[in-house]
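All protein chains but one are shown in place.
Let's look at chain A:
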Amino acid sequence: MNGGLGCSQFMQRGLDSETKKQLEEEEKKIISEEHWYLDLPELKEKESFIIEERSFMPCEDLLYGRMSFKGFNPEIEKLMIQMNSRYKKEEIEADDKMEADVSDEEMARRYESLVGTIGKKFLKKRDRHELQDEDEDENSNLRPSNVKKMFLKPQD
């Protein structure tokens, strides 16, 4: 095992694996002794809670810069509403004065029938038959409630 001749790894092809390992370790030792390092305790970077913001826009909640008045430029007026509503989304959510599309009475009516229809789903077969008979009894005409539009065979 001659150390002097077999120093560089690159020129050696037929070296045993052992000699290769030894050479590697020696090289590492040499490198680590020459390597300079700071003999200081580990310094932790303090988490900074300061965020630097250079623009005034978020600070003062500034509006959108393009405006039109009295219908001078209708597209811009539409844009104004659109862009400013993006900033004021939170305000709108807090505002409870939303106009209802459907009145309260209609909602109550809808819910009444809804409860009935969903209730039928969970009835047993016998109960369902009874319900159907009830419908026929109330009206002399067979009221086709919720008739599915299916293909009707032409009567001969």
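A few points about this structure:
Everything below uses one rule, namely that a contact is a pair of C-beta atoms (placed from the backbone, for glycine too) under 8 Å apart; a residue touches a chain by one contact, two chains touch by 3 or more; residues count from 1.
In this section, contacts and distances are computed from a predicted model.
You can't see one chain of this complex, but its UniProt record names it "Exosome complex component RRP40", from the set "26S proteasome non-ATPase regulatory subunit 2 homolog", "MIP18 family-like domain-containing protein", "Exosome complex component RRP40" or "GPI mannosyltransferase 1".
Within the whole complex, the absent chain has one touching residue among A:E18, A:E34, A:E47 or A:E60, and that is A:E60.
If you put the missing chain back, the residues of chain A touching it would be 53-73, 76, 79, 83.
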